[in-house]
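Left out: one protein chain. Kept in place: all the others.
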């Protein structure tokens, strides 16, 4: 059974308005300007693997919740990098997951998974330990059908643009294939995003090697800072040619720093010699944000900043399974002083679009909304990661709208690796926005017609415009 | 059309109670113990200028939102101080503003402006690019009528007391005029507030000159610290004679510091010689807060502390237009350790009334409510500036009531420069309080009769008593 009123306020006046507003947004095409879907999925258009490998193993929201109750990721099929064995049987993984389904009550994972089962795969049996096999088999059967190939789903999902994320070291071969098939390239349906962290962050495993590879791929001598900058510029050009309209920067902090070329070169050389300490690495990252802002003004890439994750906080998990498997923890993040050097230079320049994300909800009202509502270059990104959830999406609007309005927010970003969860994630955001706007209407704060225009702006027009799509 | 249920919860039980509670508060006289209306407006009682000059140009809430979308303040008639031209034509400014009216959806500015148009000027046409001229002309016509002179509006607004804010360097001439006309002086309708930042903060532009002027106006030798303190005392006396019942202190932090006279004099002399660094300036401000608390105990001025703004964060804006035009950004603020030195000395002395404001909502529950609920001298000021908005006013009650109750909060403060917006600002606070109390009643947490008494206390009796009016 479908849940027509999912996430709408239950108060009848607000619910009726929310339904009406949602009806305007529901069928808008999906604009997904930031995410982590593997472009190979769409380039190759091969059938998806079994349900566990599609849905459980790669989803760190799921495996971390199970880890928090003592179920080790290896037992859920998460690949190890230390040679320890990990579960290979999809059905075993699925049963283990279903046994602990109650842990997800009240979480967005529960919502995403249920709606994916129902709306993508047409499986309406409620998951439980008793129905684990039934649900597994039903999804597996669908995955064998041609209508469940990635490109077919892409069309069914009504996605207009999907941006993936690649490092400058990526040869963009998948995107070339997509372009050749009429799916990619500038203005295409699947585009890339320039994510240079692994060549910017000296603390990134293998940074020096990465920088050397960057030189090779760009045909520049990255043995010097000048060559390094030239290589980055060339890669940005290549990314733009592959359709990119934005860059993405995942930093520990939002601090920025203006260095002259001599100072920057000194830090860079320190890094190359393996002599940069933590502070040096931080200063170099801070400086590079300013450098990238300058490049953005020149080449037009929208600049996204994702600060505030304490990466690989769970060291055991990192040692066994590596990065991006659920071992990161948010921390308090400061934007006002941190961004000041960058904003002093470019904050009032409308050619720059700096989209700020956060894992620290406390900054919504205090820092981010005032910055977005006070600088021409600053936009507020959608609640991200731990904050991409119904309650926080609603608190986000409640917190930022009064200082930043709706039009300094850049629209929903799913940020997902899980291709099949894209529709429900956007749907959740649209439903929450409908509920928030419905309250404004019900409290006589906004006329219905303006609310209706606003929800379409939020769902479709704003992200399209702000991300230059 | 009037919006009778504006901002009330839409759930019918709560709405009915909110209406009933609001009816008790609606017609209470306005007590405005803190704000920035120019006293000349009421001293001279001259007609207001055109609608743009009245409503747009001086309202940094409006011009900063437009700046955030790339519309420069100069194009909205904000005076420049760097010689650049700025728009002079009221109608052009108004049209430019109306074109971007949608940016204000969901903001308090929208609410304040709409209610001002309707309730003050009787203009019920919805503003839009198409109706810009019509609304402009209608307001302009009203402004020409004698009923729209400042004093007539003051009476129509049912203001009982309005406090303006002056520096110790002000000669209080406007207030003398008001007193002569029977409008000012102790117990009068328009009173002043003692705001000494420009002679306390060594980082304030022209501090040394200001201190010299302070000496002249007070007839004391401010070349010495002792003379400086004597001058401040004299000016407080003059302010009290002009009706002041409170002082106001806008500091970067809430830190306080107890210095003996020798130490304080050393810092002061360092400042006079232009040798004080950032730390010295901060220590001197911190010390002066303690000094002012001591003076408050002696002379009875209620002490207001407004910390937490990073002033002139937008440096381009500051360079072009100066202070107080929308370039400040809030930052995290610490009160518990910062205020400890002051509270150790005077926190349990009921003769002191220290009203604390914040731009950092995170401190509501964690710091401010416990301090106000644990020290006889401490009161919680209303949500301020970026936080003076329906959502935050409601979150304020939800956050602070459980630790501080209602009776350690000091009542609503409009803090506005915009004289015509005073009624709607107080009305919003009364409506939000009605909604909050209605929920307590609907959830069987407070009987209706006590809620009714409470809302009148919040709207009228508490601010009158706490600010010694």
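In order of appearance the chains are A and B, and numbering begins at 1 in each one.
Convention: a contact is a pair of C-beta atoms (placed from the backbone, for glycine too) under 8 Å apart; a residue touches a chain by one contact, two chains touch by 3 or more.
Everything numeric here is computed off the predicted structure, so don't read it as measured data.
Residue-wise, the contact with the chain that is not shown comes from A:361, picked out of A:99, A:203 or A:361. Of the listed positions B:14, B:63 or B:222, the one in contact with the omitted chain in the full complex is B:14.
Residue in contact with the omitted chain (choice from A:16, A:40, A:74 or A:103): A:103.
Touch with the chain omitted from the figure is made, among B:371, B:392, B:434 or B:459, by B:371. Within the whole complex, the absent chain has one touching residue among B:183, B:406, B:419 or B:460, and that is B:406. The omitted chain makes contact with chain A at the following residues, 3, 5-11, 64-65, 67-70, 102-108, 111, 126, 310, 313-317, 326-327, 329-332, 359-362, 386-387, 389-392.
Residues of chain B that touch the chain left out of view are 11, 13-14, 334, 336-337, 340, 343-344, 347-348, 350, 362, 365-367, 369-376, 378, 397-399, 401-408, 439-440, 442-447, 450, 453-454.
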